[in-house]
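The structure's right below; bear with me while I get my questions together.
Every protein chain except one is present and positioned as in the full complex.
A and B are the chain letters, set down in written order, and residue numbers restart from 1 in every chain.
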Amino acid sequence: MSQATLGIRAISGHAGSVPGAGVERGLEVCKLIDTTTCIGCKACEVACLEWNGLTFSETTFDNSYQTMPETSWNYWNLIKFNEHEREDGSMALLMRKDQCMHCEEPGCLAACPADGAIVQYVNGIVDFQQDHCIGCGYCITGCPFNIPKFSPTARKVFKCTLCNDRVTQGLEPACIKSCPTGCLHFGSKTDMKDLADKRAAQLREHSGFANAGVYDPPGVGGTHVIYVLHDSTNPEAYGGLPKNPTIPLTVQLWKTPLKWLGNLAIIGGLIGVFAHYLRFGPKIVEEDENGKQGARQ
Amino acid sequence: MTPEPHLLPNGRVLRYSYRERLVHWLAGFSYVYLLLTGLAFWSPWLFWIAVVLGGATVSRELHPWAGLVFVAAVLMMYRMWASGMKESPADAAWWKAVRHYIRNEDEQMPSADRFNPGQKLLFWGFLWNGLLLLLSGVILWFPQYIPWSLRFLRYLAVIVHPVCALLTIGLFIIHVYMGAAIERGAFGSVIRGDVSRAWADRHHHTWYRQLLRDSEARK
Partner (left out) sequence: MTNGWIDIKNTDMMLIMGGNPAENHPCGFKWAIEAKRNRNAKMIVVDPRFTRTASTADLFLQIRAGADIAFLGGLIHYAIENDRIAKDYLLNYTNAAFVVKEGFKLPEDGLYSGFDPAAHTYDKATWNYEEGGDLTGKAVAAEAPHKPAPVPAPAKPGQTPPPAPALPPNVAHDLALQHPRCVFQLLKKQYSRYTPEMVERITGIPKDQFLKAADLFTSIRKNGDMKKAATIIYAVGWTQHTYGTQIIRTAAMMQLLMGNVGRAGGGVNALRGHSNIQGATDMAGIFDNLPGYLKVPNPADTDLAAYLKRITPTPSKPGQWDSFNYWSNTPKFVTSLLKAMYGDAATKQNNFAFDYLPKVDRNYSWTNIWDNMYRGSVKGIFAFGMNGVMIGPDTQKNIDALKKAEWLVVGEIYPDETSEFWRAPGITADEKKNIKTTVYRLPCAGFAEKDGSMTNSARWLQWKNAALPPPGDARLDQDIVAQIFLRVRDLYKKEGGKFPDPILNLTWPYTDPQHPSLTDIAKEINGKALADLTDPATQQTTKTGQQLPGFAWLKDDGTTSCGNWIYCGSWTEAGPLVARRGTEDPSGLGIYPNWAWSWPANRRVLYNRASCDLDGKPWDPQRRQVWWNEAAQKWVGNDVPDFKADSHPKDHLGPFIMNPEGVGRLFVPLGAVSDGPFPEHYEPFESPIQNPLHPNQSNNPVVKKLTTAADKFGTPEQGFTVVCTTYRLTEQYHYWTKNNPMNVQLIPEPFVEIPVELASEIGVRGSEKIKVTSARGTYVAKAFVTRRIKPMTIDGKKVYQIGVPIHQGFRGIAEDAERNARTPANLLSPTVIDPNAYTPEFKGFLVKVEKA
């Protein structure tokens, strides 16, 4: 996709203006995942593989129904299975579809040094442009959700695109299309938030989940993938969903204060030595005829 | 071991041996490459450097290897120069008088050995920063192998690497400025290897006197 489109509102590693920033506000899209009606069938995993033409890899059984420990460069959509004992002693099998959260303030994009390797569209989708990816992996560090994954063969990083190719054609993402129970929804952020809030309220009132709530973490400016959780006070129980995700502090320090401090220091240093040269000039040692004696007496 | 004769027949003083010069430039060229590619990743406004150097992917691939070369060179320097770089009691006086050095009032400077305290600072600065850059660099080289549970290592690396790099950049600016612009004769010392006796006497009086004494002793 051209970077010169009004459809893009943020570009990684980009010097200069971004055409879509502050110019156009399209409908912000959102995927809603209702973990309380997810049955862990993995249809979304398969749909993701098929739509995106991802390759197979050999897996091993690891004392779980979970296909693999975490998402991978060729497996962008993974249901995390968690056996959980509630306080009242009852069992729960928490199943959470893990994939890119499409943060409003994406850490991957902030950390990426390659011009145009990561873009954020005005609809909120954060998309990797592998043509521009240099394979540095800074996005891996920038992401608070452990999503971008490095491909040893491509030497580039891959992740869920929220089926940007489908969404631009007016289709829902492949995972949504495949979900048999309708625990996945896709629509505008406002509509999805509304739907999620209603579902959470229903869970609180009718299903006895007093802490049911919506996961739309403010630490990353909200996300374009939101969850309804039985217990929103304990997202970690859902396969390590961070409670208050933010762009890692060091990435923030590096990308803002340090960057400006460093730039100032470098420029200041260059100016300083130049000024020094103008003021004092070189150190010249006058050589005597026989070369036996220096300037020092 | 018999020290190499430093007082050359042509009346000049051998300051850096061939090996020392080779190592210096190994470090120098690798550092410049690291600096340029690093700067390209540092700021979008300098990303063009990576493009000029063959594309950002090439830069990302080669930067870590250049880093290994640089650290290797720095370690060789350590082997060669560590003894000369040890802090000596005289250093304090030198630092106390450093403003004269800055103002080119070199005659008011205390006598320096083969390496003056400024050079020692440069040396240790590059050594320690180089090691930290190596450690953080390895993490940045292979972020995909750092498990999620050890992600703090990556978080440390992304801040340690640029901080150390900035420190070396500061040292580097001063070093290049002094070596190329201020200290006339110094540049030649890392090219041809020799300096004039006057230069040696002026800037490294203690060292030069020792050379003379050693020479006398050999006679």
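Criterion: a residue touches a chain if its C-beta (ideal position, glycine included) is under 8 Å from a C-beta of that chain, and two chains touch if they have at least 3 such contacts.
None of the values given here were measured: they were computed from a predicted structure.
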item: Among shown chains, those touching the left-out chain; value: A
item: Per the touch definition above, residue among A:L6, A:V23 or A:L93 touching the missing chain; value: A:L93
item: Contact residue for the chain not shown (choose from A:I11, A:I147, A:C183 or A:V285); value: A:C183
item: Touching residues on chain A - with respect to the absent chain; value: 36-37, 39-43, 45-46, 49-50, 56-65, 67, 83, 85, 90-95, 180-183, 199, 202, 206-208
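Keep in mind that, in the parts below, only the chains that are shown with their structure count from here on.
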item: Chain centre separation (chain A, chain B; CA means) in Å; value: 39
item: Chain A to chain B touching residues, read off their complex; value: 13-15, 70, 111, 113-115, 134-138, 140-141, 146, 149-150, 152, 155, 240, 248-251, 253-254, 258-259, 261-263, 265-266, 269-270, 273, 276-277, 280-288, 290-296
item: Chain A contact footprint on chain B (complex, rising order); value: 11-12, 40-45, 47, 50, 56-57, 59-61, 102-104, 106-107, 140, 142-144, 148, 151, 154-159, 162-163, 166, 169-170, 173-174, 177, 181-185, 196-203, 205, 208
